[in-house]
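All protein chains of the complex are present and in place, except for one that has been dropped.
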Amino acid sequence: MTPLLEVADLRVCFPVRGAARGQARDVVAGIGYAIGEGRTLGVVGESGCGKSMTALALMGLVPPPGRSTGTLNFAGHDLNAQSPEAWRRTRGGQIAMIFQEPMTALNPVMPVGHQIAEVMVLHRGMSWPEGEQHAVGMLEAVGINSPAERARAYPHQLSGGMRQRAMIAMALAGEPRLLIADEPTTALDVTIQAQIVDLMRELQERIGMAIQFISHNLAVVSEIAHDIIVMYAGRIVEAAPAEQLFADPRHPYTRGLIATLPDFEHRLARLPVIPGVVASAEAGAGGCRFADRCALADAGCRAAEPPARELQPGHCVACFKAAP
Amino acid sequence: MTPLVELQDISVRFEIGAGGLFGRARRTLAAAERVCLAVGEGETLALVGESGSGKSTLGNVVAGLQAPSAGSLRFRGRLLDAATWREARRAIQIVFQDPFGALDPRMPVSEIIVEPLRIQGSFSAAERAARAAALVEQVGLPKDALNRYPHEFSGGQRQRIAIARALSPRPALIVADEPLSALDVSIQSQVLNLMKELQERNGLAYLFISHDLAVVHHLVDRVAVLYLGRLVEVATREALFAHPQHPYTRALLDSVPRIGRRRPRGRTIGGEMPSPLAPPPGCVFHPRCPKAQARCRAEVPALDETGPGQRAACHFPG
Amino acid sequence: MTIRRWIAAAAAALMLLAFAPGTQAAPKDTLTIGVAQFPSSLNPYIDSLVVRNYVLEFAVRPVTAFDPAWKNTCMLCTEVPTLANGLVRIVDLPGGGKGMDVTIKLKPDLKWGDGVPVTSRDLEFTWQAATNPKSGFSSPHLWGRVKGVSIVDAHTAVLHLAKVQNLYNSWDTLLPAHIEAPIFAKGVADGSYIKTSAYNAAPTTPGLWDGPYLVSKYQSGVEIVLKPNPYWPGRKPAIRTIVIKLIENTAALEQNLLSGDIDMVAGEGIGLTIDQALELQKKYPKRFQYSFRPSLTYEHIDLQIDNPILKDVRVRQALIYAVNRKLMVDKLFGGMQPVADTWVNPLDQYHTDNVMKYPYDRKQAAALLKAAGWTPGAGGICHDAKGQPLELTLMTTSGNRLRELQEQVLQSMWKQACIKVDIKNEPPRTLFGTTVKHRSYTGMVMYAWSSNPGDSPRQTLSCGEIGTAANHWTGDNAIAFCDRRMDADISAAETELDPAKLKATWVDMQQIYARAARVIPLFFRADEHVYPLGLKGYTPTGHGDMTPLWAENWHF
Partner (left out) sequence: MTSYLGRRVLQSLLVLLVMSFVIYGLIGLMPGDPLDIMLASTPGLTPQAVARLRAIYGLDQPLVLRYWHWLIAALHGNLGYSRLHSVPVMAVLLPALWQTTKLMTASFVVSVAGAFGLGIVAARRPGGVADGLIGLLAFGGMSVPVFWLALMMILVFAVQLHWLPASGISTVGEGGLLDVLRHLVLPVVTLSLATMGGFIRYVRASMIETLRMDHVRTARAKGASERRVVLVHAFRNALIPVVTIMALSFGTLFNGALITETMYAQPGMGKMIYDAIQGNDFNLALSGLLFATMVTLLSNLVADLAYGWLDPRIALK
């Protein structure tokens, strides 16, 4: 069975300011992954690792002057090869996206219901009144009380949790086959975060869409993802089914990330740390981008970029030091 | 033993909608309501709660950045007033969440760090320079950091600068208002370790404001849980994490995502914190409380001892 | 794209407006005259601004006026009254002393614009109104001399003068009694007449006007339209419509002239400035007719007698010797404005050349200064024995480009003569409202005034006209000139009937004036007329009775 989305050699690069023509900085440096129909892929990484840019590339929204190359095989055709008009039809329809900060991601001067209706007008051929009517139903479906009243409300009149629910309703309004959620719970309190994660799981079970769930928080991702990829400085360093990743992380970075998280069960005097600072995309040119922070790194790691190796079925690691 | 800082019946209220010449009706927002709390010498106390629960407001009160509307504040047993604050101000420093906004971009690090000393005025330039150099080393910044400017540093390093600045007047207490939440995961643990190390070396007390219970569990001695400006539970770390007495504390703990332990579905509390402009009557938590009964809607629960080192404001604790 | 469509539509609309039938093909029986000022009232007596007089001259006529040859002639009367023709008689007054009776014979076919004849009743009413202290008029003008009026018949009246005086044959415009008398009667008591006068309230009332034109449209601050008066008995005006249009900015005024929006610019100091007109003539010599006629407007510098430096006549004379006025006039005004020796214009019948003149002579200036104790010192500035520098302030109206130019020329000339001059200008309202009036200038102040031919210099040079706090600063003698002999001459100039003696008096006054050197005479301004090529019958006068008084002669 072919997966719903298959990304191959995705590269997002930005021209370097003041540098010679043609010189560019890879924010996403040739990554590949796949998401199966109805599956949830967790994308984990720290700031600047390229996880958000990957999402924008999937939406065809890489901000200029950035460029995205590679193949984005979605439901049988390459998104990157399609016309701007086809891109427009894909966005919000086949692929929808929700963002980290629902306050700013919603149009502050438009009633929420109207914003949801817009998706249905754009993608489902509804008239505005029909759309507005359906929007109420959508709000109800994402667990908002008195949805008719909320549909007329402006974003600032809703609480943070409600806004993110509305955002989800808006994303689902186009009946997408893939939902990209970029740090959807980061701005929320833990109690609300739990509610939203529950909601997304529930909706996925009901509707069957695939989700690409992006977060810096491994713990949150662990609650929802079937498969996980870990990104560092524009590359995928490890990819595995969720249970396997947590049970047996192989990349030093993944291991470090898990180890540095404080744990309720075992309280340590000192947390293990990953030394150094988060690398930018151009770090360690030519070699492993994590080498500078890695305890295992040797000359070989700095000389060549480690290729991804499948150590076990479905478990790929890009590290010379990871034993098979 | 007298506590280092003691809050007695502290309330902070804001007047909303103050009009001008032809003003309109005012409304009162209670950011903190009759909070009693103490931080001991060298102790780490966490303030936790959802956003809007009043944790930062209380932190500001302790740091002297916000005058309480009612109640009193004691420092080493002495009532703090305008005169006594002068001394206490040196002893209580604050570190903010956003290491980007908190540092003056036009000042070199050497000046930023010793700014509290300069304001105090009792140190010579040479003394200040020596102190700056020592602090930079203590917080694990490279030596050459002194002559550089904040924008040249990463987020984690900036938070180290902010911590160094807080340390410069040798405080007894540092109010740390979400010091980690703007940092990358891998950097959080570095800063967390640093804070612990500094505490051991300098005998510091921390008032640690956070929404991250995992971090709180790692760092602190005692935890105070706030909901809608009210203290709902205060307990030692062991007691709180082992057997939370207030349903809100329990809900918070249940909501924390953990690796390797799928959170049981439906164990989260529903709803959201109501507006502090219109707090519910009785126990403010009752609209979201799974245990709520008629009494909770009518009667404000007192913060009573429920076990050794543990107090909870709930009619039906446990 | 929508935006582009909008831009295209806007451009199309603009084009449409641009090529819509315009007014280029205006028939030549319309004359649009641009002016840079606007009258605030058309009532002939409420105040007397040049531009008001200019407009009025199309529509109302004075009884007598000076013609372009500066000769007093009849406008409304049949014959200029003189002693010789018997229309003026010297009479004994009841209380002793001599008075004069002046008989005015109005032309019998004169009519107001509504067909009502102009009669001696109008004359009587005009005198009554003008001399009534409650009228609100700024001055009774020429009627102030009259103590009584006797009506002989409908067109003949005798004016009784309480004094013997030589200017008995100059008489002003008449007010229409049939329109203004009732309004006057109603409003005079509470001083509201100046507000209710038909000239203000309804200026297009035909009956107000007895000239060849009447006001057919009056839009304050915009324009005045004049149409021929159907009852005008004289020559029928060839130009059917005259528009007087206000364009305050003189640069814009010039552009309007070039674009054809206006046909000509009023020449009597209310249109272009002289340098603009000269420039225009240089650039477009064949496009318009030009005339630069020296006028009665006397540009001069008053000297502050209370300043210890200027108290010394030698210093004052040295100041005049030190400036090359001829050169200044040549450079700035193309030599069109004649250098003045006194306030009396060379075209005036009483003008004399036999006065003390101060031709440009730097040596003479230096000698006079030395005699007065001023010797050249540091920085090329003269100092007195105590080391005080010879430093004076020169003031004029700020914002007047020409005067500011004059100031700079004068300043540099004086500097060469070791006199330091500081320029300090004030806006007209401050300068005239306070500084000149209260004589609060410390050194020198440059401005201009004008008078009618034969007017005695009483206002500007007699002891009685010095403004003081006691008389609320009403005098116009801004240099505080007080000379017994001058005062005697002034009285004689007003009363002497013998032409030879009168002339001698005038010569004496001019000689005293020049000798005293209390004022630096600069030049007489020239009226700068720019008018259309085909316009004929247009004759600049140079005095206060301006070209429009003969507007019925204008034709293409």
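Think of it as A, B and C in the order they're written, each chain with its own count starting at 1.
Rule of thumb we're sticking to: a residue touches a chain if its C-beta (ideal position, glycine included) is under 8 Å from a C-beta of that chain, and two chains touch if they have at least 3 such contacts.
Bear in mind the structure is a predicted one, so any value in this text is a computation, not a measurement.
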Cross-chain touch to the chain not pictured, restricted to C:G86, C:G260 or C:P359, is C:G260
Looking at C:I247, C:L278 or C:I466, which residue reaches the missing chain?
-> C:I247
Options A:P108, A:G286 or A:P324, residue touching the unrepresented chain = A:P108
Considering the whole complex, which of C:K283, C:K363 or C:R429 touches the chain not shown?
-> C:R429
For chain C, which residues lie in contact with the unshown chain of the complex?
-> 3, 6-7, 10, 14, 17-20, 22-24, 30, 32, 40-43, 46-49, 133-134, 136, 138-139, 191, 194-195, 199-201, 217, 219-223, 225, 241, 243, 245-249, 251-252, 255-256, 258-261, 429-430, 432-434, 437, 449, 458-460, 465, 471-472, 474, 476
In the full complex, chain A touches the hidden chain through residues 59, 61, 88-93, 96-97, 99, 101, 104-110, 118-119, 122-123, 154, 156-157, 170, 174
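The working rule: only the chains that are shown with their structure count from here on.
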For chain B and chain C, what's the span in angstrom between their mean Cα positions?
-> 86
So how far apart, in whole Å, are chain A and chain C when each is placed at the average of its C-alpha atoms?
-> 88
Note: chain B sits from chain A at a C-alpha centroid distance in Å of 32
Chain A residues touching chain B - in the complex, by the definition given at the top = 46-47, 159-162, 189-195, 197-198, 201, 216-220, 222-223, 246-247, 256-258, 260-264, 267-275, 277-278
Which chain B residues qualify as touching chain A in the complex?
-> 50-51, 154, 156-157, 184-190, 192-193, 196, 211, 213-215, 217-218, 241, 251-252, 254-260, 262-263, 265-266, 268-270, 272
